[in-house]
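Left out: one protein chain. Kept in place: all the others.
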Amino acid sequence: MEEMNRPIPSVVNSPHQFSYENGIELTHVEPGLARGMLHAGPNSINPHGMIHGGAIATLADTVAGSCACSRGGRCVTCSATLEFLRPAQGDLFCEATPKKLGQKLSVVQVTIRNAQEKAVATGTLTFFMEAPQKVER
Amino acid sequence: MEEMNRPIPSVVNSPHQFSYENGIELTHVEPGLARGMLHAGPNSINPHGMIHGGAIATLADTVAGSCACSRGGRCVTCSATLEFLRPAQGDLFCEATPKKLGQKLSVVQVTIRNAQEKAVATGTLTFFMEAPQKVER
Amino acid sequence: MEEMNRPIPSVVNSPHQFSYENGIELTHVEPGLARGMLHAGPNSINPHGMIHGGAIATLADTVAGSCACSRGGRCVTCSATLEFLRPAQGDLFCEATPKKLGQKLSVVQVTIRNAQEKAVATGTLTFFMEAPQKVER
Partner (left out) sequence: MEEMNRPIPSVVNSPHQFSYENGIELTHVEPGLARGMLHAGPNSINPHGMIHGGAIATLADTVAGSCACSRGGRCVTCSATLEFLRPAQGDLFCEATPKKLGQKLSVVQVTIRNAQEKAVATGTLTFFMEAPQKVER
């Protein structure tokens, strides 16, 4: 995820991104918060007919990365842990907030909810920060 | 992931699966082992131009789930942990082997390598087994 | 963690428990919430002189398990993910709340703070529920 003097949503919400091409939209970014959604389609499913865990992971990574960069800087995902709490159907909504925004590492938590606002998955993602960013005071 | 009296690859490698529609193919399943690959395309990337972490997560989940069901039964992913070891480009290859194939829970590890056979990501996925499967002896 | 017709704290806060013998006390349990603390001592440290990650993991597991059983039942830890956000010194305080209390699996999140109320670590633990417990409605 890189800033490149362009707003994060315009970087993320553009063709050829794996996320964008799969119906994922970054809907809001401010320092310390990012939100996005999956517009579920006929190709979002797993063999059970539910939203594929990979689609949920993509939503999580995309929104969490935008949160990690929300105070500037550039980041790459080091690791992710995801808990799939219940089967998911239809559009999904993700909110990401920092556990820590550091100079070298940032840790971001995500909650993914369905249209009924029930949490279907949660996760924690760690990012390596490649460029200096404004430090927490 | 369900067997449904059909071989696992024919269930997974079929239209509308999120994995299939993103170039992921399950290439081999036998009891205690599954392999698959990502045929990388122009839409597989993240904002850095590398393979998106979500595509890697989808490959991991698809192949690991096939491994978890490789002795029969049906499973759903409970949780996943993924480590992104280095940036990835081009086609990726995933191998999944069990840490434990239990009656209620199975734990599967995955390694994802690039065409140069360098590990780019690893992970561990836990599955809840929904139907009885043959027990380890 | 088992109820055994005894309150959870009396089971946990008793001699020979690894947690108890290392200064960990379960201080509060109610349905859907558990709290505990580490009374840090001279033997709580790692080679850097900070609280050892293992002591933090023990605190997390003990309090999270008590939360998982807080509506009854018996549980065993399936998996744990922990993020160490900053070096920790002195007494530590852990709060555990459920992400999901299920009949078969429960997922519990923990936050561990120092005496200045700064989060030093977070985690998510998954428990296999061995006996039926009251279901969420």
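A, B and C are the chain letters, set down in written order, and residue numbers restart from 1 in every chain.
Assume contacts are C-beta pairs under 8 Å (C-beta built on N, C-alpha and C of every residue); 3 or more make two chains touch, one makes a residue touch a chain.
All values derive from a computational prediction rather than experimental measurement.
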item: Residue, one of A:Gln17, A:Thr58, A:Thr81 or A:Gln109, that touches the chain absent here; value: A:Thr81
item: Touch with the omitted chain, as defined above, among B:Thr27, B:Asn43, B:Gln89 or B:Thr122; value: B:Thr122
item: Residues of subunit C in contact with the chain not shown; value: 1-2, 11-12, 15-19, 21-22, 42-48, 51-55, 57-59, 61-62, 76-84, 87
item: Touching residues on subunit A - with respect to the absent chain; value: 78-79, 81, 104-105, 107, 126, 128
item: Residues of subunit B (touch criterion as defined above) contacting the omitted chain; value: 81, 83, 85-86, 99-100, 107, 109, 119, 122, 124, 126
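By definition in this document, only the chains that are shown with their structure count from here on.
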item: Subunit B against subunit A, contact positions shared by both copies (same if over half, else different); value: same
item: Whole-Å gap between the CA centroids of subunit B and subunit C; value: 32
item: Separation of subunit A from subunit B, taking each centre as the mean of its C-alpha atoms, in whole Å; value: 21
item: Sequence positions of subunit C contacting 2 or more other chains; value: 81, 107, 126
